[in-house]
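The complex appears here minus one protein chain, its other protein chains still in place.
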Amino acid sequence: MSDAIERGKGHAQGQATPAPANFLESAPGREGITSWIFSTDHKRIGLLYLTLIMVMFITATILGLILRLKLMTPGNTLLAPQTYNATFTLHGVIMVFMVVIPSIPASFGNIFLPIQIGAEDVSFPRLNNFSWWLYVTGAVLALVSIFTGNGPPDTGWTFYVPFSERTTTNVSLAVIAVFILGFSSILTGLNFITTIHRLRAPGMTWRRLPLFVWSLYATGWIQVLATPILGITALLIFGERVLHLGLFDPGRGGDPLLYQHLFWIYSHPAVYIMILPAMGVISEVIPVFARKRIFGYKMIAFSSLAIAFAGSLVWAHHMFTSGMSDLAVLVFSFLTFVVAIPSAIKVFNWLSTLYKGSISLEPPLLYALGFIFMFSVGGLTGLVLGSAGTNIHVHDTYFVVAHFHYVIFGGTGLGMFSAMHFWFPKIFGRMYDKKQAMRSFWVILVGMNVLYFPMFILGLQGMPRRYYDYLPQYATGQFISTVGSWILALGMGLMFLNLWAGIRRGRPVGMNPWGGATLEWTLSSPPPPGNFLEEPVVDKGPYEYAGVRADD
Amino acid sequence: MTEHSDERAGEHASHPLGYGFLTAIWAALMVLTAVTITVAQIDLGFWNVVVALSIASTKALLVIFFFMHLKYESRGLKWCVFLAFLILAICIGFTFFDVAYRPMGVA
Partner (left out) sequence: MTEQHKDYQGAKFGMWLFLFTEILLFGGLFLLYSAYMHRYPEDFKEAGKALDVFIGGLNTVVLITSSLTMALSITALRRNEKGRCMAFLAFTVLCALAFLVNKFIEWSAKFGHGIFPGSPHLLEGPNGQGVFYSLYFAMTGLHGIHVCIGAALMIFVMVLIRRGRVTPENFGFLENAGLYWHVVDLVWIFLFPLFYLIA
């Protein structure tokens, strides 16, 4: 802290070499790319993550559009079957491991978690930088796996055995990439948990933690405790292929279902790594724009922890049709229903916060409402999948694809967009065109529903996922869905262009354009390098708006 | 950071454990190793596994609590360690809902 105070003073007195006024500017003589990629400033690392995540997001979105284009009409069009398999694998691997899992924690979590608890940085800043480099390494390796060996992996993002053991494509390198990306995620979680335990400012008690911080805390625990299982699973696939362990090879006494257990022991909790931080964002956005203290603070904070814990008990609901024991089907189906409760608690709390609030419908709130709608549809259809009886009917159909995209794209994706619009003025010190942001929202929302809703129906009618071709009876739904993908792409294009224009020529804003009560709004926009010039002393909760005025 | 270090000076490391005490723990671990090897020579059927794992767990607790100093750490850290092992136990235990009840011998 004293360091930052010195730098702040130096700047105020206008000495010969003034320290930079905000974290986007580099100190004289220390400019250039290296001042970013080797930076230990949590805000710079967060922006680095955000940039790469967006690059990966756009890449995987383009792959998704290509898939939709191929599926628009039945028959052998556009892509060869093997290319199609590789394309959906890459779409899934990039989206899951490089976009959605790091999305909100690694970008906005890095930037705002330390600020929201009144710290000058995370507990281990150099480890933070290292985790970004691990992310880069993993991404590069995944890229290399596409262009080397025997062609890009074609297993789907789940790398199911026995196919992943036998396919001649470059799966070995891809799983090593996944292993490294996993460790990047672990280090982020580890850093956040330690930071929250150790670096809270005086007066920042556990009961005054912003709910975004609570959600990152719960997420951090999942990252630390579940991701190692993904690590060992990826290593085992490598071991099966390269060292011929045969642990999952039924011909040699292995049990492929144990692979599925290991995979989902990580990958079910992973969907909570994806969704919890987005829920945290929504819990921040809603009270600010309802000008009302959040309803049921304790329940929301508690439900984050409950989701994190209960989420580790339900993994085998992905395996109802795999031939596992009937008892396991019964137990995991029941537990899956239990885990729906804390999610529902959150939705009710958000709605109660809005009730009788003085709502100002700004873009971040609009995206947050979009989240609630999409997440509710995705969550409720999740119950159809979680119940063993109905699951048998729709397992491995487009119904699953639709459910997953409603939750993850409609949920985490819109949560991410909400965060982008909410914290944009804080990060860049400028405002985007709000009208344009709202227009893009509506295009995105319509696009998403036209794209994914027909998939529910296709799934109920029996259209299996990942199939290259389909019967004529599915043609209408497939066609509508592809049209939806264009609308969605258009909406996201408008949104990104608008944000980009905002960064370039947006109107400068003050400290607190939305009138938020958490600590980041007490800083100048963009925040100075050391965050707080003096260590803040917190004397009120994060959603007490008395005396807080927007300065826009 | 100055305030922090003042405030947290009180929670600095406790007194180091003595040479004699640590050696006593080592001796206990050695005895348990000898016991587990000896018991393994007797055929107790299923109970061999139970005994071996119980002794291994006792040894693990000795290492965790004394060599790794957990006994002298905060209650919060103890709960975290418990949580980590609980999650591992759940992962293995819940897998047995499948593994132990799957009808075998069809194939």
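In order of appearance the chains are A and B, and numbering begins at 1 in each one.
We adopt the following convention: a contact is a pair of C-beta atoms (placed from the backbone, for glycine too) under 8 Å apart; a residue touches a chain by one contact, two chains touch by 3 or more.
Everything numeric in this text was worked out from a predicted model, so none of it was measured.
Q: May I ask which residue of A:32, A:253, A:472 or A:547 touches the chain that does not appear here?
A: Selected residue, touching the omitted chain: A:253.
Q: Thinking of the whole complex, not just what is shown, which of A:47, A:190 or A:335 touches the missing chain?
A: A:190
Q: Determine and list the subunit B residues touching the chain excluded from the picture.
A: 1, 4-5, 8, 11-13, 16-19, 22-23, 25-26, 29-30, 33, 36-37, 40, 48-49, 52-53, 55-56, 59-60, 63-64, 66-69, 77, 80-81, 84-85, 87-88, 91-92, 95-96, 99-100, 104
Q: Residue by residue, what part of subunit A touches the chain that was omitted?
A: Touch set of subunit A with respect to the missing chain: 123-127, 186, 190-191, 193-194, 197-199, 224-229, 231-233, 235-236, 239, 243-247, 252-255, 258, 261-262, 265.
Note that in this section only the chains that are shown with their structure count from here on.
Q: Show me the residue ranges of subunit B that touch subunit A in the complex, using the header's touch definition.
A: Per the stated touch rule, the residues are 1-4, 7, 76, 83-84, 87, 90-91, 94-95, 97-103, 107.
Q: In the complex of these two chains, what residues of subunit A are touching subunit B?
A: Counting only subunit A, the residues touching subunit B are 1-2, 120, 197, 199, 202, 221, 225-226, 229, 250, 257-258, 261, 265, 312-313, 315-316, 319, 323-328, 331-332, 535.
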